Every structure is written in C-alpha cells, then in structure tokens.
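Presenting chain A:
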Amino acid sequence: MNNSSRSGADLVQLKEAVANLPTGNALPILSEVLEALGQLVENGRTTVIDLGAIPFTGGDENLLHEILGTGEVNAVLNAMGESHVQETEIPGVWRVDHYDQTGETQSRFIEIAVIPEILKTQIEDAVRGRELLAERLNDRKGGA
Partner candidate 1 sequence: MSATVERGVNALREQVDAPVASFFSSCVSCGLCADACIFFQETQDPQYTPIRKVELLRRVWENEYTLFGRVKNMVGLGNRITEEDFTEMEQLVYDSCTMCGRCTMVCPVGNDITMMIRKMREGMSAAGHAPVELIGAAKRHTTGNSPMGDLSKAIEAQVKHAIADTGIEIAFDKPGVDYLVILSAQEIAEYPEVIGAMAQIFDKAGVTWTIASEAFEATNVGVQIGNRDVAKYLVTRVVEAAEKLKVKKVISPECGHAYQALRWEGPNLIGREYGFEVVHIIELLDQLRAEGKLKTSGKDSDKITFHDPCQINRRGGINKEPRRLLNMVAENFVETEDAGTMNWCCSAGGGVGANERAGHLKDAAFQLKKRQFEKVAPDKIVTMCAFCHHTLENALEDNDMDIEVAGLTEMMAEYLEDED
Partner candidate 2 sequence: MPSSPLLPKMMKAHGVSRRSFLKYCATLTSVMALPPAMAPKIAHALETAPRPSVIWLSFQECTGCTEAITRSSAPSLEELIFDSISLDYHHTLQAASGDAAEHAREEAMKAHHGKYLVIVDGSIPLDEPGYSAIAGISNLDMLKETAAGAAAIVSIGTCAAYGGLPQANPNPTGAVAVSDIITDKPIINVPGCPPIPLVMTAVLAHYLTFGIPELDELGRPKAFFAESIHDRCYRRPFYDKGLFAESFDDEGARAGWCLYKLGCKGPTTKSVCATVKWNDSTSFPIQAGHGCLGCTEPDFWDNGGFYKPLSAPAGNYRRVGQAAVVAGVAAGAGGAYLAKKNKAKALAEHETVDAFTLEKEEGES
C-alpha cells in the first residue's frame, strides 16, 4: 500500500494541513467587503456575503480574522441553535455564523450593516411579546 510507513500522527497532521490550506479566496472577499462598506457609508445600503457560496477553508478564515479583527459587540443568539453575531474591528462589518442545535455550522455570513437584521427584534415576535407580557402581568395581578 501507498505510504504505509507513515505514522498515524503524521497523517492527522497532513489531513489538517491539507484541509486548512488557504484557497486564496479571502482577499477577494475582503475587497468586496471594502466596497460594501463604502455603500453603507454613502447610501446606507446593507450587504450580506455568503461564505458558504465559495470554497473557504480554515486557512482562509484565519486570514479573514487576522485582517478584520474583533470589535466591540459580541452577541450570542439562542434561536434553534446558537448564532454568533460579532462586530469586527472594522465597525459596520459583522460576522454572522449560524449553528444548529447540535453545534454544527449551518451557514456563515459577513454582513455589512449598521446592525445585522437577525439582531433586531422582529415585530411578529414583539407582538407575541406583548401578549406574553400582558399575560404574565395578568397572572400576577390575578394572583395578588
């Protein structure tokens, strides 16, 4: 068999190294982000970039993170699995990563916005919120 003398540890390393080789897709994405940031500043327009639409490896992620950095806001949503919403060191540029209940990545986005859509309270939810609050108050009053 091929390369049977290789040790198991080497193989795991190789596997990781191979999986994490940068594809070179990080830099074009960043140029797109810069352009989108311009749109946000000048026209207030929001842009969402889907990182699942192109080959994007661990190596690419590292480069992206290196350049964008970590910013002031870091939110963890708990909506049918976690979602991590984090502003980068570049204000207006957000990382939005959705995970399912088992913690597997569902989708990864870069959102160039004043505030990512997902963070905003949805009116539909607020409607239910109003009902819920009213219900709870009512319970308390009734109980008192």
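By definition in this document, a residue touches a chain if its C-beta (ideal position, glycine included) is under 8 Å from a C-beta of that chain, and two chains touch if they have at least 3 such contacts; residues count from 1.
On how the list was made: all candidates are chains of the complex that A comes from, given by their letters.
On a predicted model such as this, the values are computed, not experimentally measured, just so you know.
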{"item": "Numbered candidate touching chain A, per complex, among 1 or 2", "value": "2"}
{"item": "List of chain A residues in touch with candidate 2 within their complex", "value": "1-4, 6, 8, 11-12, 15, 18-19, 21, 46-50, 52-53, 77, 79-81, 83, 96, 98, 100-102, 104-109, 117-118, 121-122, 124-125, 128"}
